[in-house]
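Worksheet for the structure shown next.
Omission of a single protein chain aside, the complex is shown with its protein chains in their original locations.
Letters A, B and C name the chains as they come in the text, with residue numbers starting at 1 for each one.
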Amino acid sequence: MKRTTYIMMAVVFGLFVLSWIYKGISLQSNNDHYILDGFLVTFSAFLTLAVLSFLYTDNPFYKFAEHLFVGVSAAFWMCLGFWTTIVQNLIPRLSEGVSGFFKVPYLPGPYNFFFFIPVILGIMLLMRLSPKGGWISRWPLAWIIGTTAGLNFIRYLRSDFIKQISSTFVPLLGGGQHEWQGIGHFFSNFDLSASGQFVALVANWVIFLGVFCGLVYFFFSKEHTGTFGRASRVGIWILMITFGASFGYTVMGRISLLVGRITFLFRDWLGLVS
Amino acid sequence: MKFQIPRLLVLIFGLFMIFQYFVPHESSEWIYEFLLDWIYIIGIFALALGIWSLYRVSVDKIRTRKPNWPYAYVTLLGLFTMILFGFTSRSGDSWGWYFVFVITVMLTMGMIIQTMITKGSAGLYAGLAGLFFVSSILIGIFDDAWAFHFMTAEGLQNSLFRAFFDYILIPILSTMFSLLAFFIASAAYRAFRARNVLASLLLIAALIVMLRFNPYVSYICGDFMARTSSWLMNVPNLAAQRAIVIGIGLGIVATALKVILGIERGYMGRG
Amino acid sequence: MRYWCRIAPLLLLLFSVSPFAQTDAPELPDTASTDLAPPAPVSMLRAHDTDDDHGHSITLEWELSPDDGAGQNSVVTYEVFRWVPSVMDILDTLRSRLSIVNSEIREADGVTSEMKERRVSLQTRLKELLGQLPEIHEQYPNDGEWHQVGNVGSRNTRYVNSGSKDTESSGFIPDFTGFYYRVDAVTVDSSIRAVSKIVGPVQSYGQWFNTGRYPVLFAVLIFGFLTLGFVIKAKKGAKLYVRPLTGIEEVNDAIGRATEMGKPILYVLGLGTADMIATIASFTILGRVAKRVAEHRTRLIVPTYDPIVMSVAQEVVKSSYLDAGQADAYDDDIVFFVTQAQFAYVAAVNGIMLRELPATNVYMGKFYAESLILAETGALAGSIQIAGTDEIAQIPFFIVACDYTLIGEELYAASAYLGREPILLGSLKAQDYAKAAVITLALAGLVAANFGWTTFTDLFIVAN
Partner (left out) sequence: MADLGIIVSLVIIFGGLVALFVRSIQAREVDRRIIFLFIFIAVAAPILFPFTFSETATEVVKGVFDKIESLPEGSKVLISFDFDPAMAPEVQPMANAISRHSLEKGHKIIFMSLWATGQALLTHSLANYILPGFPEKQDGIDYVNIGYKAGNEGVLNVIITDFRKMFPTDVNSVLLDSIEVFNGVNSAKDVDLVIAIGGGKPGPKEWVLFIGDPGNIPIGFGVAAVVAPQLYPYYPAQVIGILGGVKGAAEYESELQKTHPRFRDMDTPGLRMMGPQTLAHVVILSFIVIGNVVFFRSRRREKKA
């Protein structure tokens, strides 16, 4: 590593210690392990800055934060998974003795022995660690994929297909609070307000045409030329408008996240703002 | 054999899941519930696989001195410490020799890794590993200020486990998340250029929606922006969403069917 | 004296109850409680097993009481009663004792055999009592009483008395048991009510087919046959056109470019688990990519988020390398697990991008908030980026930050494109026909909706 890097590290370390002392003193008044807390707050501030420093360029501090994060989070999920899934879902179904040992309520049931099957499948999955038996691990994988494929097949056919078709049945001549009462009525009380009949109708038409053209755009096996091509172009236009809008819409939320982080730095760490 | 049985499994269980949807009867219900439970359980076994992979990759990095190999130690340290915290917890108010114990365990792991990766002098490292291991065991036995908890989830209440969660995981996590605020800006700068019709549409829609947050715009044109943006979100957005959703639905259905019928086998390698 | 002994507990009971009685029915404004004549009872009360369910449920239907909405308009609720034999109390005590035992076992450090015996005996007792329930119900109306099982507001003519299928819960309703029901029309003053005729015996039982789901069944059959038909057609060697898909055309060039530059290719499977179809589609694409990469002898990096996805991906890449005849070039660390925490994964992938500087990043599968972080970092690293996801909320970010983006369904089409296998292309054709069907049905439905032909639109109502 270059000399500058070492200098940088030294500086950061110095600042870290300073902030630790500062935090320790400021916390001293109101809690008794102020040294530990001072360290922890400083450390999390350091990590925050380390991640932000990534915006300038990749650097040792970011690398440190990243690798630490990976290790700790993996462990965290492992512990959590162990308790929530194995101990709380599996053990109580497997055997009374074991669940007694793990102090979880044994769930007696006539068909509990079925729960040995996933265990076996799980062990088969672990077989891939052995150079020879790797192929066995395909069985549990195939099992998972088969089951969930069937599940999704039905779920989407129902919710995304049939439900969506029926929801495109919008009354193009107004309906609900804008019942169509003849062209005369339509023009006699014609208003452009968001709740007016005209706007409602336009909306319905745009929705219908939008869906139509959007679907046309997704045709794969037909050349997009002529009228068909025009429709598909309209489709992609509407898609783009949508994407732009929803992009703009998310900005606010993202900024709020940053506000949260910076507030942490200024209030919890530096104590600049109350 | 190696491929037929898996394919058969896919077919059988896939078809079953389809049929059970139409059968409200209890028996089908309960098979369904069983199958769903199983998926989670298998997943946990897989997690062990994952951790192993993470460990192996890191150790590999150190052995082959890949670039940035020293950071692999950080990963491993974080991993083992967190796991250790997760399974131990303080019995009384004092920690006793706990920290010494943690350090010895870490040293043990370190030495084991060294033995695995070292060219020569494996014996020395192995010996050291044994030494540290024994000492950690001894502390574990004779120090009763803290205890192992394999049975109950007390480890998750371990204040150090919590501290790692609150002061390491959460800060990095939320900072990573907040990077979005910066990236959304740079992305907007790069991409929102009126190159062609599509880009312009993207740009205009985004502008309208974003302008609505600007107080000075509302001086000029009242809540026109607000109304337009909400119209955009309600009408074209709804239409496009629906079109995409139907498309995706079809894609998923088709793919699922192909998987069940064994037409699409990419997930098993044999494309 | 004995008389008083008998009466005292009654009085006590009375007094102890009265305060509750008050809170139950707070004094109402005078408008309500003045001289209410009892309303007319409901008529045409019918009871039958609830259709299309797993049993344990009875549906009651009736005609409104003449005084509901019309007449003196005094009915506010309908209270539904079921005749319950006195055995039920015993059952409930058994159940409560059972739950106590279970909780004891939960608390206890070591489970004693005595506890187990108690539980077993309780369970057997419960079982045999439950077994007798049908006969016991036949002895209606001897030693049993009416229990309120529920109530619905006025203007309602239907109530579903659905119970639990768990024999140990107190809400359990046994199948194949003759129940008796009645419905009271109740006024604001709950003491003024009209009792209906009694219906029964009625039995509940589970069905073997859910008739409410015919639409789905038809969809399944039609779609299935469409797909099969086209696949067969394609196998016969019929020429099928597919329009070009820029994102996918690009993949091949990208791999070539990577080879020239001697830089690796990064393939991100996203945060999906192996059970998500998006991920499965991504596996197929990964297979194709890996094959070409192997042929070009380029480096491939596949960091994964989910362990199962990792194992599948390893399978995929491995066999692709075999197919490409580069078995020796394969290494289990091409595909590796990072961590199962969203942003830790992102942090790691970011690091890889900035250090390995891949020539191409391919993002295919499920992506959430991290999509933009990944794509922007990739752009920062100067890689060509190809993305595809079916997570609608994230498509905009990929469109903005990536060079090529597969929108929604295109992701699923991609595998067929890369493979260029007639079979897969055939299924694409089927998808298109389904879309055409959607459009036509939507048009028809539109007409129907506008002319109010509900018979047609009702075809699409799916019972859940």
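Everything that follows uses one rule, which is that contacts are C-beta pairs under 8 Å (C-beta built on N, C-alpha and C of every residue); 3 or more make two chains touch, one makes a residue touch a chain.
Keep in mind the model is a prediction, meaning the values are calculated, not measured.
Put simply, the missing chain touches A, B, C once the whole complex is considered.
Checked against the hidden chain, the listed residues B:Val59, B:Leu77, B:Val100 or B:Ala185 yield one contact partner: B:Ala185. Residue in contact with the omitted chain (choice from C:Gly131, C:Gly153 or C:Gly325): C:Gly153. In the full complex, chain A touches the hidden chain at residues 55-56, 177, 193-195, 200, 251-253, 255-256, 258-259, 262-263, 266, 272-273. By the touch criterion stated above, the residues of chain C touching the omitted chain are 23, 26-29, 76, 153, 380. For chain B, the residues touching the chain absent from view are 181-182, 184-186, 188-190, 192-195, 203, 206-207, 210-215, 218-219, 222-223, 226-227, 229-231, 233-234.
Assume only the chains that are shown with their structure count from here on.
Contact topology of the protein chains: fully connected, every pair of chains touching. Each chain gets a centre from the mean of its Cα atoms; the one farthest from the centre of chain B is C.
Between the chain pairs A-B and A-C, more C-beta pairs are in contact across A-B. Averaged C-alpha coordinates give centres for chain B and chain C that are 23 Å from one another.
Chain centres here are Cα averages; for chain A and chain B they lie 10 Å apart.
Centre-to-centre separation between chain A and chain C, using Cα means, comes to 19 Å.
Of all residues in chain B, those touching 2 or more other chains are 18, 21, 39, 42-43, 46-51, 54, 68, 169, 172-173, 176-177, 179-180, 184, 188, 202, 241, 244-248, 250, 252-253, 255-257, 259, 267-268, listed in ascending order. Contacts with at least two other chains are made by residues 51, 54, 63, 65-66, 69-74, 76-77, 103, 125, 128, 138, 141, 144-145, 147-149, 151-154, 156-157, 161, 164-165, 168, 208, 211, 215, 218, 239-240, 242-244, 246-247 of chain A.
The touching residues of chain C, counted against chain B in their complex, run 52-55, 165, 206-210, 213, 216-217, 220, 223-224, 227-228, 231, 273-275, 277-278, 280-281, 283-288, 291, 306-308, 310-312, 315-320, 322-323, 333, 336-344, 346-347, 355, 369, 372-373, 375-377, 379, 390, 392, 395, 397, 399-401, 407-409, 411-413, 415, 419, 421, 423-424, 427-428, 430-431, 434-435, 438.
Chain A makes touch with chain C in their complex at residues 51, 54, 57-58, 62-63, 65-66, 69-74, 76-77, 96-97, 100, 103-106, 108, 125, 128, 137-138, 141, 144-145, 147-149, 151-154, 156-158, 161-166, 168-173, 175, 208, 211-212, 215-216, 218-224, 239-240, 242-244, 246-247.
The residues of chain B lying in touch with chain C in their complex are 18, 21-26, 29, 39, 42-43, 46-51, 53-54, 56-57, 60, 67-68, 169, 172-173, 176-177, 179-180, 183-184, 186-188, 190-192, 202, 241, 244-248, 250-259, 261, 263-264, 266-271.
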